[in-house]
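The structure's right below; bear with me while I get my questions together.
Shown here: the complex without one of its protein chains, the others still in place.
And now, chain A:
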Amino acid sequence: MFPACKYTLQARQCLCSLKVLQREHLPSLFCATRWSSSSSTTPRITSHYTVYPRDKDPRWEGVNMERFADEADVVIVGAGPAGLSAAIRLKQLAGEQGKELRVCVVEKASQIGAHTLSGACIEPSTLQELFPDWKERGAPLHTPVTEDKFGILTEKYRIPVPILPGLPMNNHGNYIVRLGHLVSWLGEQAEELGVELYPGYAAAEVLFHEDGSVKGIATNDVGISKDGSPKDTFERGMELHAKVTIFGEGCHGHLAKQLYKHFNLRQHCEPQTYAIGLKEVWVIDEKKWKPGRVEHTVGWPLDRHSYGGSFLYHLNEGEPLVALGFVVGLDYQNPYMNPFREFQRWKHHPTVLPTLEGGKRIAYGARALNEGGFQSLPKLTFPGGLLVGCSPGFMNVPKIKGTHSAMKSGMMAAETVFSKLTNENLQSETKGLCIPEYEENLKNSWVWKELYSVRNIRPSCHGLFGVYGGMVYTGIFYWILRGKEPWTLKHKGLDSAQLKPAKDCMPIEYPKPDGKISFDLLSSVALSGTNHEHDQPPHLTLKNDNIPVNNNLAIYDGPEQRFCPAGVYEYVPKETGDGMRLQINAQNCVHCKTCDIKDPSQNINWVVPEGGGGPAYNGL
């Protein structure tokens, strides 16, 4: 190929080794053409303007792209526990000190609480701080925990494990809540205090000043058709400018993803690791109902190397309701793993089935959650903004509680922002304010101490004995030594890099759903109430349309068709008959973010769809 006389010996050796490298080490991702994202044989999948910019698109010539802009003091992205706590605290401080503050919160769900999903067993300490009179105000904490059970499941049996005081799983003093209802209630309190809440409007873009600091956000455009062209109803989103923008998008937020890159916030921390949580709410037979009971299990159906487990909480809100679910760590290696089906088959375990027999399922949902803890905390502030809640990730993994720390981070953000905004002698280098005090205050607070003390529990599950090794580690180093050991264990790395090729793994045989206890995916998705305006570009965007078939399907047998809890990704035979293609059913998406996290090629980029779309959870 290369005439020997043309190159020196060294050059030839170089070229030979490069060819070897290309063949053996670089995935096909680099072999695909880089200048066109879809070849002639792969049908075009992605049409979103984040992949195909509109200023180069002839269909957008002459379309008015001006945006209406408005000024606020603080803009908060996301009306979850963290965002709303921040908004409420800001208004409380403003009221106490007689200052005027315009606080705007944008939220992609059509109503506050509709995209909230959590177990949830919460510590009321932070709520007590925010609203000491929460009981009189009618906060929906109706179910104090009365008993705590923990068990290790084998295929047929259950080994009970005692929950001693001091173990992270001990829930004395906590409440079982339907977090969606608590978030709705927080929304009502916020509105009463004068916070401007805008549900149904998603923050789609971060805006920057010329000096590089964050200027605010812009909401999503509407009226773009499925193929990316403008419709008659096209209207630009609106710009909301603020002195400080607080980002509380929850686990793996899409704007936070951009901010990490832009401001290099993850330079000194480990990559975040995640799990997917699937949840259902059931109305059960009254005789089986034990209000206040909290049950957790580990073990079957997962093996000791796959982190995960179940929860089953008995609510006390009138009807005999139970909230139950299953969590699977997303660092699993077998691409045939299907978290949804693991959840469905867990319900058939002899110690779980009796509770559900005769009952009726009334809700379903799924969401990714953080597992990285202390080691994965990024830098929290940047010029013009800061991160709160599960977005950076303050969840205490062994306790499986993140709401109290998310709310605390929101409150601390509000306090530091408020003191900066009301400081009359404020001198700022950048137009968007810098609030490094937020991170300093958090580091000195109980949130940091709590996360530090449990930092080694999750990584200790990566050893030879898997989850059981982790339990032993917890017993010794957490229960006895309170997390004071001088070392900090590392995580395994990016979740997306953990999959082994399909040919090296065994497919898993899952039982068929029986329609009474276990169900199929599509009827579950229908129960989530999810929907999106169908005529819009799919919001699951692919950087390269060829990669799913060439890489994900070829090497990993298409793991996205298994890990998506909503059936968005399907590999179907092409109409022309020669091979498969990826079909993206974007309307089914429940905004869990698992695909963005676990895609082995990191080719899927979840962007926010038109506001108002997504699941319609009611008290999940």
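Quick note on the criterion: a residue touches a chain if its C-beta (ideal position, glycine included) is under 8 Å from a C-beta of that chain, and two chains touch if they have at least 3 such contacts; residues count from 1.
Following the convention adopted for this analysis, contacts and distances are computed from a predicted model.
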| item | value |
| --- | --- |
| Per UniProt, the name of the complex member that is left out, chosen from "glutathione transferase", "Adaptor related protein complex 2 subunit mu 1a", "Phosphatidylinositol glycan anchor biosynthesis class T" or "Electron transfer flavoprotein subunit beta" | "Electron transfer flavoprotein subunit beta" |
| Touch with the omitted chain, as defined above, among A:181, A:215, A:562 or A:581 | A:181 |
| Among A:96, A:232, A:429 or A:509, the residue in touch with the chain that has been omitted | A:232 |
| Touch with the omitted chain, as defined above, among A:147, A:192 or A:319 | A:319 |
| Listed residues A:110, A:229 or A:351, member touching the removed chain | A:110 |
| Residue ranges of chain A at the interface with the undisplayed chain | 68, 70, 110-111, 113-114, 180-181, 184, 198, 201, 219, 222-223, 231-233, 235, 237-238, 283, 319, 362, 526-527, 529-531, 616, 618-619 |
